[in-house]
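The complex appears here minus one protein chain, its other protein chains still in place.
Coming up: subunit A.
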């Protein structure tokens, strides 16, 4: 687990989601990266049930429960702008027990699936973001394994990302923010994915839908 940057790759002009993913993976293979299995990150939304709202006197909050195949025994629960809880997979069982208080918005379950590529100390994951049957975008995750301090290795990670993303290279993730010397943790990666998924959810359901 090292410093990670998650970003969205725009779909290439005149190409489908699948074709853009193929272009990217070909770039990575030409660079010399080795395919190392697959990955999956998923996100389910829960909102406070109407019955609990009255007594609390607060607007319904959205809670995201996420899983990452990189950490198979963990479950991440987050509130937007709130704390991120890292728990074990029994948390999913607890959410079933809490059915009466937290309802799952099944339609907004979103996930990204794709291939993992290892290039020396870097790990790159290119995934197709899907919501239900339709492909909504492309996620690219780049990780520099040896370092856990963002400020120490951001420029190195950026340079590496530029070598295959070109002009689509992202800026520094907001999670790096003010805590330059803070230790990076998997919860920060999940926060970045949550941000990405929310952005994709808000994008109009239009041209990008459907895997051609």
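Observations, loosely collected:
Methods note: contacts are C-beta pairs under 8 Å (C-beta built on N, C-alpha and C of every residue); 3 or more make two chains touch, one makes a residue touch a chain; residues count from 1.
Everything that follows uses one rule, which is that contacts and distances are computed from a predicted model.
Missing chain, UniProt protein name, picked from "Dynein regulatory complex subunit 3", "Tetratricopeptide repeat protein 4", "N-terminal E2 ubiquitin-conjugating enzyme" or "Mediator of RNA polymerase II transcription subunit 18": "Mediator of RNA polymerase II transcription subunit 18". Of the listed positions A:77, A:131, A:175 or A:196, the one in contact with the omitted chain in the full complex is A:77. Residues of subunit A in touch with the missing chain: 48-49, 51-52, 54-56, 58, 61, 63, 77, 79, 82-88, 90-94, 96-102, 187.
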